[in-house]
Each structure stands twice: as C-alpha cells, then as structure tokens.
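So that we are looking at the same thing, I have put the structure below in structure tokens.
Excluded from the complex is one protein chain; the other protein chains are retained at their positions.
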Amino acid sequence: MTDILAAFAWVFDPTNWAGPGGIPVRLGEHVWYSLLTLILAAVIALPIGFAIGHTGRFRGLAVGISGALRAIPTLGLVVYLALITLNLSIIPPLIALTILAIPPVLAGAYSGLESVDRRTIDAARAMGMTELQILFKVELPLSLPLIIGGLRSAALQVVATWTVAAILPVGGLGRYLFDGLAVQKYDEMLGGSILVIALALVTDGVFAIVQRLVVPRGVAAGKVQDVRTKDPWRPLGPSVPNHPLGTSL
Amino acid sequence: MFASKRGRIAAGVLAAGALLALSACSSGGGALGGNPSTSSSDSVTIGSAAFGESEILMQIYAQALEANGVKVSLKPSIGQRDVYLKALQDGSIDLIPEYSGNLLQFYDKSATATSSDEVYTALGKALPSGFEVLDQAKAQDADSYNVTKEFSEKWGVKSLSDLSKVTEPLTVGANPEFQERPYGIPGLKSAYGVTATLKPISDSGGPLTVAALKNGDVQLADIYTTTPAIKDNGFVTLEDPKSLIAAQNIVPLINSKKASSTVKDVLNKVSAELTTADLIDLNGENQGASKTQPDALAKEWLAKHPIKK
Partner (left out) sequence: MSWLWSNFGLVWDLTVAHVTLSVFPIVIGFIVSLPIGWVANRYRVSRGILLTLGGILYAIPSLPLFVAMPALIGTQILDPKNVVVALSLYALALMVRTTADALASVPGDVMQSATAIGFSTWRRFWAVELPLAGPVLLAGLRVVSVSTVSLVSVGSLVGVSNLGTMFVQGLNQYNNAEVVTGIVGIIIIALIFDLALVLLGRLLMPWTRLGTNKRVTRRAALKAVTGA
C-alpha cells in the first residue's frame, strides 16, 4: 500500500514534470507513438476488412491470420526485429506494435460490415447503387459503431503495450518502467504504470464517446426488453413494452 | 435429445478436465519447480541471473558441489538483481554468483570503494544479516567504457582522461541504471569532467549496445570486460587512471545457514582457480559459433580444474 502511495506522490511531484525526461514529454511521446501505430494499422487493416466484409469471402482466412498475428509475443518480436536490423529507433517497435494492432481493427471492420442487415443492402442494390456506393453510403455508416469498437480495442492494446519498447532507447511512458526497475526506484516504476493506466482510460473514454456519436440518426435502436428486469410499476399491473413493433425493421 | 446433450456436456467437461490434469501432472517435477532434496547431506539451491556468464558460473558452482557430495538444485535465468536478491531473501534460492562492486552498490548506494580489496571489505559490512560472501575470485567482469578503433584514432583517445579532447557531444550506450551509477554518467562528470548523455539500451552490453557503438548511434558504450565482442570488433577499452570504475570480482553470495564447511571449502577452491581469461574464453564459446550451453562449458572447465574438498 505504501508503494502505491509513493507512486502517486511521484506522479504529483513537480520535479518530475520538468525537463526532457519529464512526464509531459514522455506522455506526448507515448501518445504520438500510439497514434502513429493506430493510423498505420488502420491504413492496412481497414481496406482489407471492408473488402472481406463486403464480399463475404476469405473470412476464414482473415480469422486465421488474425489469430496467428495475435499469438506473436510483442517483446520477442521487438527484440528480434532490433537484433536482425540492428536498428535501435522506434522502427522495430512500430512494426511489432502495428502487427499487434491489426487483428482487432480487422475484426471490427469485417464484423461491422457483416452486421448490416442484408435486406438493406439488397434494397440499395435494387435502387441501382454501384458496389462502391453501397460500401460508402450504406454499409460504412451503419457499421461505424463496430468499426470504432475495433479501433478502440486496438488503441487500448497499443497504449498498454508500447511500454515494452523501452527495452530500446526510445521514449514513452515505458521509460519510467524500465529506468525505475533498473535502479530499484519502485515509486517511479509504479508511477509510470499509473500514468499508463490513466492514459488507457482516457483513450477508452474518448473512443466510447465517439462510438456513441457515430450511430446515424434514424437507426432504430430498439431492443426487446427483458420483462424480468425490475419494473417499479409491476405491482400495479402488466408492464407495457417500450417498442411494441419490435426490432427487425 | 436430452441424453445426447448431457453426453456432449460431459464429454466437454471431461476433455477440459483431462487437459488440466495432464498439464498439472507434467508440471510436477519439470521446469516449474526444483527437486527438493530428502537426504540429510547438504543441499543448496543455486540461482543465476539471465545472462550467459552468470549461468556458466552457476553451473560451475553446482557441478563442483555435486562432485563433492552436496545435493544441488538449480533455478536458472531468474532476471535482474532485485528479483534474484528477493528470491535469496525469501529462501527460494540459497546461493548465487555475484559481482562485488555492483552488489555493494545495491546494498549501500553511497559506497565509494573502488579497488578489489576495499569493495570486498565494505561488502562484508553492507550485507544484510544472515547472508555472507565467501572468498572472491581474482576474475573480474567489470563495466568498461569502449570506443571504436576509428573514434580512438580520430581523437587520440586511449583513456577516460583523453575524452576532454573530444569536441563533439558524447552519448553513452548502457543499461538505464548507468544514469545513476557512481561510475556512470555522474562519475564521468565528477572524476573526468566529461558531460555525456545516456542512451538507455537494456541488454547489458549485448548485441544491441555493440550495434549502437558500431553504427555511431553512440560514441561510448558500457560493455562488460569479459564480453568477446570487444575483441571481435576491435573496440578500444578506455583506461581508467582515476579508478572511477569499481572492481567487480566474482564472489559467491550465500545464505549463512547453507554455508557448511564443505560448501565453503569447495566454493573457495573454485574462486581460487577462476581467472578473467577463463571467463573470456567461456563467454567466447557460449556466444560464438558453437553456442555451447553453460552446463557443458562448466564440465569442461572443471575437467581442467578439478575441485576436491
């Protein structure tokens, strides 16, 4: 417990906020690296995910490759890439973490597209839209929540795992973990961990808000209520369901 | 329909249970735990850090002790100093090969001793009660500042005092703790008046640090003196006329309860035989083309230096 208190004391100590190794600098580096990774992963995984979701083909292959990519241990990959390229910049961890981030983004993309009701797509096709128009005007807006969900899950992973890259001379919050551990400054190590957790929470929160905001108006959000949920008016008589017309339209 | 559903669930549970039981069984005496000794003779659990030299030393201690009737179990590749010292303190291991200077630094951050004898004496006083160090070997594996041959020739730098001749900014590739070690960044400044920045590479003078030195990412690198890469790459180890860098003699750190007379005798004889040249050779074979494993290397060394109590 005292360790955790010491960690908080470390976080709020003004001397740790100044200088080139200060908290704002490291935080900025960490956010920058994570953003870069997420953008790279999105650029690679989103088009592929859309193609898979739209055409419905190669889904099994995508699931298999995603699984294999997820299985790669990040620390091992960072070490290996650094060893064979003898490059000690952010490039090896960037590659390793992008590979790590691709599976959730890919899964979000194709499951998002798959969740769109086929009747809607049929209707769009019947109206004469081209495949690309269907993709951009119908499928994407309707599947945005799940796509953002995939990006959210990837963002969380990326923010938490960039700490591993500090085995190399790169910046980011992982520096506090490795440097603190090296000199037994546990308050620094735990303080860095607290900062990572805080950053992850903020990231998760931002994505959660975005996820809620991108649901297009007009999409019926109806869900049949489970009658057993505690209803304060129950004793007075049968409860009236919220959406008498149900969900499927 | 009912019966087959029950059958399905039963089969699933059985499969999962079998898998758990199988893994629990196979973990029994395997890599997870040591083999507890049952006889009344001495028994010692020896640990090592996560690098080749430490494992080789662990194997040498282990095989020498076993040859003299001590029961030994091993816990190799534990990790960093604070992890394995915690293991020593909670009894998970009893003995570990250590380096005098850094061990002293760990227990006494304000220590200033640098010569072999001073460090050894101070160490005896700084250790927590219940633990002791046996005789130290002449063999050392100390930190050292290295530069490439080209750098040395360009600036005429052969020792740390020559560094003041260099006009370009200096970076040092070393483990993160170098920022605070008395012979690290602060020591360079106070003893030699050299301001350098640290590029933290957490491989303890390994291939990444060597690569950084070779391709000019850093001008100086902290590579341990028994690392074959120094000779292999023609690096120049800078001399230390002001004795900034603490001695790092190989010394066995042991739980006093396990330091029986047999154990002490055997280990002291090992320490008497071990030389720095031995370490360089052993590391060379471990890291070179043959990639010989520590246990085989220990066997070879003991064949050349038989230890009898």
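So that you can tell them apart, the chains are marked A and B in the order they are listed, and the count of residues begins at 1 in each.
Quick note on the criterion: a contact is a pair of C-beta atoms (placed from the backbone, for glycine too) under 8 Å apart; a residue touches a chain by one contact, two chains touch by 3 or more.
Just so it is clear, the model here is predicted, and its values are computed rather than measured.
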So there's a chain missing from this view; which of the remaining chains does it actually touch?
A, B
Candidates A:Ile23, A:Ala62, A:Leu135 or A:Leu190 - the one touching the absent chain:
A:Leu190
Touching the absent chain when the full complex is considered, from A:Ala6, A:Leu83 or A:Leu144:
A:Leu83
Tell me which residue among B:Ser92, B:Ser116 or B:Ser159 touches the hidden chain in the full complex.
B:Ser92
Contact footprint on chain B, counting only the chain that is left out:
8-9, 11-12, 15-16, 19-20, 23-24, 26-27, 30-32, 50-52, 75-80, 83-84, 86-87, 90-93, 203-204, 206-208, 229, 286-287, 291, 293
Chain A residues touching the chain left out here are 3, 56, 67-68, 70-77, 79-80, 83-84, 118, 156, 159-160, 163-164, 174, 177, 181, 189-190, 192-193, 196-197, 200-201, 204, 223-229, 246-247
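One rule holds in what follows: only the chains that are shown with their structure count from here on.
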Whole-Å gap separating chain A and chain B, where each centre is the average of the chain's CA atoms:
39
In the complex formed with chain A, which residues of chain B make contact?
80, 82, 106, 173, 175-177, 179-180, 199-203, 207-208, 211-212, 214-215, 217
Residue numbers of chain A touching chain B in their complex, please.
82-83, 86, 88, 166-169, 175, 178-179, 181-184
